[in-house]
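Structure first, commentary second.
Only a portion of the chains appears, each positioned as in the full assembly.
Order as written gives the chain letters A and B; numbering starts at 1 within each chain.
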Amino acid sequence: MQPDLLNLHALHHFRTRSPLTHCMTNDVVQTFTANVLLALGASPAMVIEAEEAEQFSAIADALLINVGTLTASRAQAMRRAIESAVAAGKPWTLDPVAVGALAYRTRFCQQILALKPAAIRGNASEILALAGMSAGGRGVDTTDTAASALPAAQALARQTNAIVAVTGEVDYVTDGLRTLTITGGDPLMTRVVGTGCALSAVVAASCSLPGDRLDNIAAACGWMKRAGTLAAAQSRGPGSFAPAFLDALWDLGGQP
Amino acid sequence: MQPDLLNLHALHHFRTRSPLTHCMTNDVVQTFTANVLLALGASPAMVIEAEEAEQFSAIADALLINVGTLTASRAQAMRRAIESAVAAGKPWTLDPVAVGALAYRTRFCQQILALKPAAIRGNASEILALAGMSAGGRGVDTTDTAASALPAAQALARQTNAIVAVTGEVDYVTDGLRTLTITGGDPLMTRVVGTGCALSAVVAASCSLPGDRLDNIAAACGWMKRAGTLAAAQSRGPGSFAPAFLDALWDLGGQP
């Protein structure tokens, strides 16, 4: 990640448009996800009852579907929200948390893939499983490197027409033809719950920006990597990392 | 907000009585809400299954109803909790998150208004919508200033007999006849999820205090504004703001 890869142009778009981002995400990371979006200037909203989710995803600029704490009723509401977003021409992003390791959510994610996500963001195990190339990881942790899942990510991108981001120590963002590589970040990010899930929310919001979607999603990955690097340098552990990370996102590129 | 308007008398009551506050609130802000109440000396408890919610709201000193992530089953449990609180003579407070923008929760809030809330706390768009004077905001964000919603707040207060707090850059607290104005705070508060929702919880707890309810609710608004001002002065962004805000609430007026 070179300085010019921070993509200040996309960041400016993100802050001035303040994408209204409908997050249907897991119960563990909702607060952090909202705070990450707010720190970057977006407008997060979590709306979950089926009737409301359907109504809201047509209003919002972007929709995030994260299956971390999927339930039967949440799955039903997610499906209605996705269909409504698609009908309204709004992009939706899939975070297939722990897909491959757990059968129920794996079936669900395979079904909704047919509803044309604009983007998919996962770790190596999840992307391998979603592409049908692996039995998946150990719970939410990946047992593979992002690089090892790059062929799967490229195949998945070609198969679904989604931009696929397979993230880890290095992030790869691909449309199946072109692949961008984003380095940076810090291992401390894996000791704070929700950094990956929050990245998916930023990816979701970035899908609503003008310009090239592959570039915008790579920019989202770059902002999170950069903030992670800056925050780790100022932290004594994962506790002080989290507020420093939000401050770094807020300050990115000089704010305001 | 002048120093004497911090209302140290009400703050002392709040800390020594430690109101047991039953929070039926949205999934995104539960932790922050609990921590705000704890920092101020209250005893928060989140109880959500209908049978338990009904039992608990008769035991607790105050009840908060926040519809941010309303579901059908939560709505049913809320209704039973409210009825039980009312039967036991305990005050309940409504936070009509995103009412006006979303049809399902708008219907629900209009129905439960008949159950006589002691207080209503919302932003301008929400209060305008609840008073039937607007179609509501863009998601959870307000598109109106609090001042523009003051006539609606006053009308709503007269119509429901509740104290209505319409909050934003300036807060107004009204019973329809008398109106108190609270200034202070910091724009950074809008970049941390749950500051408004947590204020509603403090308002709910304040409804259980002895003395004039309008004054007590204005005091609650003043404590949050003051803590926001103090925290912003010590923060580098929204990440460091949140812990500084809780510390400031804890320290308010010299603690302990």
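As a convention for this text, contacts are C-beta pairs under 8 Å (C-beta built on N, C-alpha and C of every residue); 3 or more make two chains touch, one makes a residue touch a chain.
This structure is a prediction, so every number in the text was calculated from the model and none was measured.
K.L.:
Because only 2 copies sit in place here, please give the count for the whole complex.
P.N.:
All together, the file's complex is an assembly of 3 copies.
The definition used in the following text is that only the chains that are shown with their structure count from here on.
K.L.:
What is the size of the turn, to the nearest 5°, that moves the C-alpha atoms of chain A onto the matching ones in chain B?
P.N.:
About 120 degrees of rotation relates the two copies.
K.L.:
Chain A to chain B: how many Å between their CA centres?
P.N.:
32
K.L.:
Where on chain B does chain A make contact in their complex?
P.N.:
26-29, 31-32, 68-72, 98, 101-105, 138-141, 190-194, 235-240, 242-243
K.L.:
Note which residues of chain A are touching chain B in the complex, please.
P.N.:
20, 27, 30-31, 34-35, 38-39, 43-49, 51-52, 55-56, 59-60, 73, 242-251, 255
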